[in-house]
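All protein chains but one are shown in place.
Up next is subunit A:
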Amino acid sequence: MMFDLDKWQEILATIRKNKMRTFLTGFSVAWGIFMLMILLGSGNGLSNGVASNFMSDAVNAMWIWSGETTVPYQGLKSGRPIRFHNDDYEQLKNMPGVKTVSGRFFMGNTRYAYGKESGEYTTVTCHPELNDVDQNVMLEGRYINQIDIEQRRKVVVLGKDIRDALFKDQPALGEYVKINNVPFRVVGVCMEPESTRNRNAFMPVTTAQTVFNGSNRLHNFALTIDGETLAESQSIEENIRRMLAKKHRFAETDDGALGMYNQLENYIQTMRIFQAIKIFIWIIGIGTLIAGIVGVSNIMLIVVKERTKEIGIRKAIGASPASVVGLILLESILITTVAGYIGLVLGSGLMELVNLAMMQSPGGEAQQGGTLFLNPTVDFGVAVSATVLLIISGTIAGYIPAKRAASIKPIVALRDE
């Protein structure tokens, strides 16, 4: 044991007195790991960001909206506006494959007032089923329910920002706010998960049609569907399009008359693109790692070459080949381990900092309701494996020339200049 301690002292002494060599070896390892951490971290951040964007809405959601026809159809001219009504809602609800439907009637900017406070916000008129799509979180009270719809109650669910602006710290639940001068009772407060913008208010679509002069019109539908696979979901989408085209008399292929957005379809497509990006990042990462391995191997070759004469001297005074190989390899392992650890700490530290900075600034990307980059950190196992791989390859790269240098006749090593 005494001898082992001695061995490490000899290695540490060698490292201390060959600072440049130590620095070069260490730097190439630390740099490789650092770059790898940043690459993989960014990849993960992108992945998490994209995933969370989709996860905040139901993946099996679909939106349908109407427009104007762009092609003539059955003797009707193009440019004819298509309008949805309550019976479209009823019909959609009974389509096979459709789980829930919410009709919406847009009111544009609406003035909300409570006491002396007032402001303009977006009113979303809906059926209770809208929340199956939006998946908003209730902070207080409840969402719009079926009785609200049937009795055309004057109730409203406020977004968190609206409550904060109108009520400050006062309780909002049960109070009446004036919406375009019509009093509505607040029954709930909600917020969108992962979003910092909650400036929408929700009210029963039937109430809105009655109070704000909408008769039986609807602007669009949000629905959830039962399609598990892309093909299923696409076939449901086609059925809906065919039904609505027949009913409102426009060409099935007319994208201007009827707009549809299928979340699952887009989710799968985005995931596919995203998968490609992930593979690309891994390829770059592996490339970085290989560059690191080659770098370490080269340095080890140079180190052994540079130390050939020293090896000759050590052997001439009685060093065994094993002790020479041990000296070189332990030194290399010590340097690569410490350097790898430094690269690991710096790389993951930087990614954590980026993460922290993003969490603390609600501005920028987050204002638009979506984050492109989320939690850009690297799996600890991956990081450690990469470091261990570099250490092992450095050891192997050092072992071969060290073994060769240690087994030649000392006089040959000494002759080397």
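To be clear about the criterion, a residue touches a chain if its C-beta (ideal position, glycine included) is under 8 Å from a C-beta of that chain, and two chains touch if they have at least 3 such contacts; residues count from 1.
Rule of thumb we're sticking to: contacts and distances are computed from a predicted model.
Asker: What protein name does the UniProt record of the undisplayed chain give, "Cytochrome c oxidase subunit 4", "Methylaspartate mutase sigma subunit", "4Fe-4S dicluster containing protein" or "Putative ABC transport system ATP-binding protein"?
Answerer: UniProt lists the chain left out of the view as "Putative ABC transport system ATP-binding protein".
Asker: If I consider the whole complex, including the chain that's not displayed, which of A:81, A:96, A:174 or A:318 touches that chain?
Answerer: With A:81, A:96, A:174 or A:318 as choices, the missing chain is touched by A:318.
Asker: May I ask you to list the residues on subunit A that touch the chain which is not drawn?
Answerer: Contact residues on subunit A toward the absent chain are 2-3, 6, 9-10, 13-14, 17-18, 309-310, 312-323, 406-407, 409-412, 414.
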